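This is the structure, below, for whatever I ask next.
Just one protein chain is left out here, and the rest sit where they should.
Let's turn to subunit A:
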(Lines give C-alpha, C1' and ligand atoms only; values in the text may rest on other atoms or scores of the structure.)
Protein backbone atom coordinates (compact mmCIF):
# COMPACT_ATOMS: atom_id res chain seq x y z
CA UNK A 1 0.00 0.00 0.00
CA UNK A 2 2.72 2.42 0.99
CA UNK A 3 4.42 1.91 -2.34
CA UNK A 4 1.57 3.66 -4.15
CA UNK A 5 2.37 6.77 -2.17
CA UNK A 6 -1.28 7.61 -1.72
CA UNK A 7 -1.70 10.80 0.25
CA UNK A 8 -4.70 9.43 2.19
CA UNK A 9 -2.44 7.06 4.07
CA UNK A 10 -0.65 9.92 5.75
CA UNK A 11 -3.71 11.44 7.32
CA UNK A 12 -4.04 9.24 10.37
CA UNK A 13 -0.84 8.63 12.26
CA UNK A 14 0.58 5.19 11.61
CA UNK A 15 0.65 4.05 15.22
CA UNK A 16 -3.06 4.84 15.70
CA UNK A 17 -4.11 2.71 12.76
CA UNK A 18 -1.82 -0.04 13.96
CA UNK A 19 -3.23 -0.18 17.49
CA UNK A 20 -6.80 0.13 16.21
CA UNK A 21 -6.27 -2.79 13.87
CA UNK A 22 -4.50 -4.76 16.52
CA UNK A 23 -7.43 -4.45 18.91
CA UNK A 24 -9.88 -5.72 16.34
CA UNK A 25 -7.52 -8.46 15.25
CA UNK A 26 -6.70 -9.76 18.71
CA UNK A 27 -10.38 -9.48 19.70
CA UNK A 28 -11.38 -11.68 16.81
CA UNK A 29 -8.54 -14.03 17.58
CA UNK A 30 -9.63 -14.50 21.18
CA UNK A 31 -13.22 -15.23 20.12
CA UNK A 32 -11.94 -17.69 17.57
CA UNK A 33 -9.87 -19.51 20.16
CA UNK A 34 -12.87 -19.70 22.50
CA UNK A 35 -14.86 -21.35 19.73
CA UNK A 36 -12.02 -23.83 19.09
CA UNK A 37 -11.75 -24.70 22.80
CA UNK A 38 -15.53 -25.05 22.96
CA UNK A 39 -15.50 -27.43 20.00
CA UNK A 40 -12.72 -29.49 21.57
CA UNK A 41 -14.50 -29.62 24.93
CA UNK A 42 -17.78 -30.64 23.30
CA UNK A 43 -16.02 -33.50 21.50
CA UNK A 44 -13.96 -34.60 24.47
CA UNK A 45 -16.87 -34.59 26.90
CA UNK A 46 -18.74 -37.17 24.88
CA UNK A 47 -22.02 -35.65 26.03
CA UNK A 48 -25.01 -35.56 23.77
CA UNK A 49 -25.79 -32.49 21.70
CA UNK A 50 -28.82 -31.84 23.95
CA UNK A 51 -26.57 -31.40 26.99
CA UNK A 52 -23.54 -29.68 25.53
CA UNK A 53 -24.15 -28.46 22.00
CA UNK A 54 -21.12 -27.87 19.82
CA UNK A 55 -20.55 -24.52 18.05
CA UNK A 56 -21.87 -25.76 14.75
CA UNK A 57 -25.21 -26.84 16.24
CA UNK A 58 -25.52 -23.48 17.95
CA UNK A 59 -24.80 -21.61 14.73
CA UNK A 60 -27.44 -23.63 12.92
CA UNK A 61 -30.09 -22.96 15.56
CA UNK A 62 -29.01 -19.32 15.67
CA UNK A 63 -29.84 -19.02 12.01
CA UNK A 64 -33.12 -20.82 12.62
CA UNK A 65 -34.12 -18.41 15.39
CA UNK A 66 -33.01 -15.44 13.33
CA UNK A 67 -35.08 -16.65 10.35
CA UNK A 68 -38.37 -17.08 12.17
CA UNK A 69 -37.91 -13.73 13.92
CA UNK A 70 -37.95 -15.08 17.49
CA UNK A 71 -34.52 -13.74 18.29
CA UNK A 72 -35.28 -10.24 17.05
CA UNK A 73 -38.61 -10.15 18.88
CA UNK A 74 -37.07 -11.18 22.19
CA UNK A 75 -34.11 -8.84 21.80
CA UNK A 76 -36.37 -5.90 21.09
CA UNK A 77 -38.52 -6.76 24.13
CA UNK A 78 -35.46 -6.89 26.39
CA UNK A 79 -33.97 -3.72 24.97
CA UNK A 80 -37.26 -1.92 25.46
CA UNK A 81 -37.36 -2.82 29.17
CA UNK A 82 -33.75 -1.91 29.74
CA UNK A 83 -34.16 1.39 27.92
CA UNK A 84 -37.22 2.44 29.91
CA UNK A 85 -35.87 1.29 33.27
CA UNK A 86 -32.44 2.75 32.66
CA UNK A 87 -33.75 6.10 31.41
CA UNK A 88 -36.06 6.39 34.41
CA UNK A 89 -33.14 5.67 36.70
CA UNK A 90 -30.93 8.28 35.01
CA UNK A 91 -33.72 10.86 34.86
CA UNK A 92 -34.42 10.53 38.58
CA UNK A 93 -31.00 9.46 39.83
CA UNK A 94 -28.85 12.25 38.39
CA UNK A 95 -30.98 15.13 39.77
CA UNK A 96 -31.23 13.42 43.15
CA UNK A 97 -27.47 12.87 43.11
CA UNK A 98 -26.92 16.57 42.39
CA UNK A 99 -29.19 17.54 45.30
CA UNK A 100 -27.38 15.17 47.63
CA UNK A 101 -23.99 16.36 46.47
CA UNK A 102 -24.85 20.01 47.05
CA UNK A 103 -26.96 19.79 50.18
CA UNK A 104 -25.44 18.57 53.41
CA UNK A 105 -28.81 18.21 55.15
CA UNK A 106 -30.30 16.15 52.35
CA UNK A 107 -27.18 14.05 52.28
CA UNK A 108 -27.14 13.25 55.97
CA UNK A 109 -30.85 12.49 55.78
CA UNK A 110 -30.98 10.29 52.69
CA UNK A 111 -27.52 8.75 52.40
CA UNK A 112 -28.00 6.12 55.13
CA UNK A 113 -31.20 4.93 53.45
CA UNK A 114 -29.53 4.77 50.06
CA UNK A 115 -26.57 2.84 51.37
CA UNK A 116 -28.96 0.51 53.19
CA UNK A 117 -30.97 -0.23 50.06
CA UNK A 118 -28.03 -0.40 47.67
CA UNK A 119 -26.61 -3.80 48.64
CA UNK A 120 -30.01 -5.49 48.46
CA UNK A 121 -30.02 -7.38 45.19
CA UNK A 122 -32.76 -6.27 42.82
CA UNK A 123 -33.67 -9.94 42.57
CA UNK A 124 -34.76 -9.88 46.20
CA UNK A 125 -37.43 -7.43 45.11
CA UNK A 126 -38.97 -9.90 42.66
CA UNK A 127 -41.81 -11.08 44.94
CA UNK A 128 -42.75 -7.52 45.85
CA UNK A 129 -42.41 -6.33 42.27
CA UNK A 130 -44.80 -9.01 41.07
CA UNK A 131 -47.27 -8.30 43.83
CA UNK A 132 -47.25 -4.56 43.21
CA UNK A 133 -46.95 -4.39 39.46
CA UNK A 134 -48.58 -7.64 38.36
CA UNK A 135 -47.16 -9.35 35.33
CA UNK A 136 -45.82 -8.03 32.05
CA UNK A 137 -43.39 -5.19 31.52
CA UNK A 138 -43.88 -3.11 34.69
CA UNK A 139 -42.26 -5.44 37.25
CA UNK A 140 -39.28 -6.06 34.96
CA UNK A 141 -38.87 -2.33 34.34
CA UNK A 142 -39.15 -1.71 38.06
CA UNK A 143 -36.35 -4.18 38.78
CA UNK A 144 -34.08 -2.64 36.15
CA UNK A 145 -34.86 0.78 37.53
CA UNK A 146 -33.90 -0.36 41.04
CA UNK A 147 -30.69 -1.91 39.80
CA UNK A 148 -29.58 1.23 37.96
CA UNK A 149 -31.01 3.94 40.20
CA UNK A 150 -28.68 3.55 43.19
CA UNK A 151 -25.40 3.43 41.26
CA UNK A 152 -26.48 6.55 39.36
CA UNK A 153 -27.37 8.43 42.56
CA UNK A 154 -24.17 7.45 44.33
CA UNK A 155 -22.00 8.12 41.28
CA UNK A 156 -23.53 11.56 40.74
CA UNK A 157 -23.32 12.50 44.42
CA UNK A 158 -19.63 11.69 44.53
CA UNK A 159 -19.04 13.54 41.26
CA UNK A 160 -20.70 16.67 42.65
CA UNK A 161 -18.74 16.49 45.88
CA UNK A 162 -15.53 16.18 43.87
CA UNK A 163 -16.03 19.51 42.14
CA UNK A 164 -13.18 21.84 43.01
CA UNK A 165 -14.58 24.38 45.56
CA UNK A 166 -12.67 27.12 43.76
CA UNK A 167 -15.09 26.75 40.85
CA UNK A 168 -18.02 27.65 43.09
CA UNK A 169 -16.15 30.74 44.26
CA UNK A 170 -15.59 31.70 40.65
CA UNK A 171 -19.33 31.27 40.11
CA UNK A 172 -20.08 33.52 43.09
CA UNK A 173 -17.53 36.04 41.86
CA UNK A 174 -19.15 36.20 38.43
CA UNK A 175 -22.61 36.36 39.98
CA UNK A 176 -23.98 33.14 38.54
CA UNK A 177 -27.68 32.60 39.06
CA UNK A 178 -28.74 29.23 40.49
CA UNK A 179 -29.63 28.13 37.00
CA UNK A 180 -26.25 29.17 35.62
CA UNK A 181 -24.48 27.42 38.48
CA UNK A 182 -26.26 24.27 37.40
CA UNK A 183 -25.85 24.54 33.65
CA UNK A 184 -22.44 26.18 33.40
CA UNK A 185 -20.73 24.66 36.40
CA UNK A 186 -22.25 21.57 37.99
CA UNK A 187 -23.45 19.73 34.88
CA UNK A 188 -20.28 20.14 32.81
CA UNK A 189 -18.12 19.49 35.86
CA UNK A 190 -19.73 16.14 36.65
CA UNK A 191 -20.14 15.06 33.02
CA UNK A 192 -17.03 12.83 32.77
CA UNK A 193 -17.82 11.00 36.00
CA UNK A 194 -21.51 10.67 35.17
CA UNK A 195 -20.62 9.11 31.84
CA UNK A 196 -18.42 6.59 33.61
CA UNK A 197 -21.33 5.84 35.94
CA UNK A 198 -23.65 5.42 32.95
CA UNK A 199 -21.24 3.00 31.39
CA UNK A 200 -21.09 0.82 34.47
CA UNK A 201 -24.80 1.09 35.19
CA UNK A 202 -26.01 0.12 31.75
CA UNK A 203 -24.11 -3.14 32.15
CA UNK A 204 -25.83 -3.78 35.49
CA UNK A 205 -29.21 -3.00 33.95
CA UNK A 206 -28.57 -5.44 31.14
CA UNK A 207 -27.47 -8.03 33.69
CA UNK A 208 -30.72 -7.69 35.60
CA UNK A 209 -33.10 -7.70 32.65
CA UNK A 210 -32.45 -11.38 31.99
CA UNK A 211 -33.21 -12.30 35.58
CA UNK A 212 -36.26 -10.07 35.59
CA UNK A 213 -37.56 -11.75 32.45
CA UNK A 214 -37.39 -15.18 34.01
CA UNK A 215 -40.41 -14.15 36.03
CA UNK A 216 -43.75 -12.88 34.97
CA UNK A 217 -43.15 -12.17 31.29
CA UNK A 218 -43.66 -14.04 28.04
CA UNK A 219 -40.96 -12.35 26.00
CA UNK A 220 -37.40 -11.18 26.13
CA UNK A 221 -34.03 -12.92 26.08
CA UNK A 222 -34.43 -14.08 29.69
CA UNK A 223 -37.73 -15.67 28.79
CA UNK A 224 -36.13 -17.24 25.73
CA UNK A 225 -33.49 -18.88 27.90
CA UNK A 226 -36.00 -20.06 30.50
CA UNK A 227 -38.34 -21.38 27.83
CA UNK A 228 -35.50 -23.16 26.03
CA UNK A 229 -34.43 -24.76 29.28
CA UNK A 230 -37.94 -26.10 29.79
CA UNK A 231 -37.83 -27.51 26.28
CA UNK A 232 -34.31 -28.88 26.91
CA UNK A 233 -32.95 -26.86 23.97
CA UNK A 234 -29.50 -26.01 25.27
CA UNK A 235 -28.55 -24.64 21.85
CA UNK A 236 -31.28 -21.99 22.22
CA UNK A 237 -30.02 -21.23 25.73
CA UNK A 238 -26.59 -20.58 24.27
CA UNK A 239 -28.08 -18.44 21.52
CA UNK A 240 -29.71 -16.31 24.17
CA UNK A 241 -26.42 -15.98 26.00
CA UNK A 242 -24.56 -15.01 22.86
CA UNK A 243 -27.05 -12.29 21.98
CA UNK A 244 -26.94 -10.95 25.54
CA UNK A 245 -23.18 -10.74 25.33
CA UNK A 246 -23.24 -9.04 21.94
CA UNK A 247 -25.83 -6.47 23.02
CA UNK A 248 -23.82 -5.82 26.19
CA UNK A 249 -20.76 -5.17 24.05
CA UNK A 250 -22.81 -2.80 21.90
CA UNK A 251 -24.25 -0.87 24.85
CA UNK A 252 -20.79 -0.43 26.31
CA UNK A 253 -19.59 0.79 22.94
CA UNK A 254 -22.35 3.38 22.78
CA UNK A 255 -21.53 4.67 26.27
CA UNK A 256 -17.86 4.77 25.36
CA UNK A 257 -18.68 6.92 22.35
CA UNK A 258 -20.63 9.22 24.64
CA UNK A 259 -17.47 9.65 26.68
CA UNK A 260 -15.66 10.90 23.61
CA UNK A 261 -17.99 13.86 23.17
CA UNK A 262 -15.77 16.90 23.31
CA UNK A 263 -17.45 18.62 26.26
CA UNK A 264 -16.71 15.64 28.49
CA UNK A 265 -13.14 15.25 27.33
CA UNK A 266 -11.64 17.69 29.78
CA UNK A 267 -11.96 15.18 32.60
CA UNK A 268 -9.37 12.91 31.06
CA UNK A 269 -6.68 15.50 31.37
CA UNK A 270 -7.62 17.09 34.65
CA UNK A 271 -7.26 14.04 36.81
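Quick notes on this structure:
Just so it is clear, contacts are C-beta pairs under 8 Å (C-beta built on N, C-alpha and C of every residue); 3 or more make two chains touch, one makes a residue touch a chain; residues count from 1.
Note that in this section contacts and distances are computed from a predicted model.
Chain not shown in the complex: UniProt lists it as "ABC transporter ATP-binding protein", one of "Cytochrome C oxidase subunit IV family protein", "Adenosine 5'-phosphosulfate reductase", "ABC transporter ATP-binding protein" or "NADH-quinone oxidoreductase subunit N". Across the entire complex, the residue among A:38, A:52, A:133 or A:167 in touch with the chain not shown is A:167.
Considering the full assembly, A:175 is the residue among A:67, A:175 or A:257 that touches the omitted chain.
Only one of A:99, A:185 or A:247 touches the chain withheld from this view, namely A:185. Residues 104, 165-170, 172-175, 184-185, 188-189, 191, 263, 265-266, 269-270 are the ones on subunit A that touch the missing chain.
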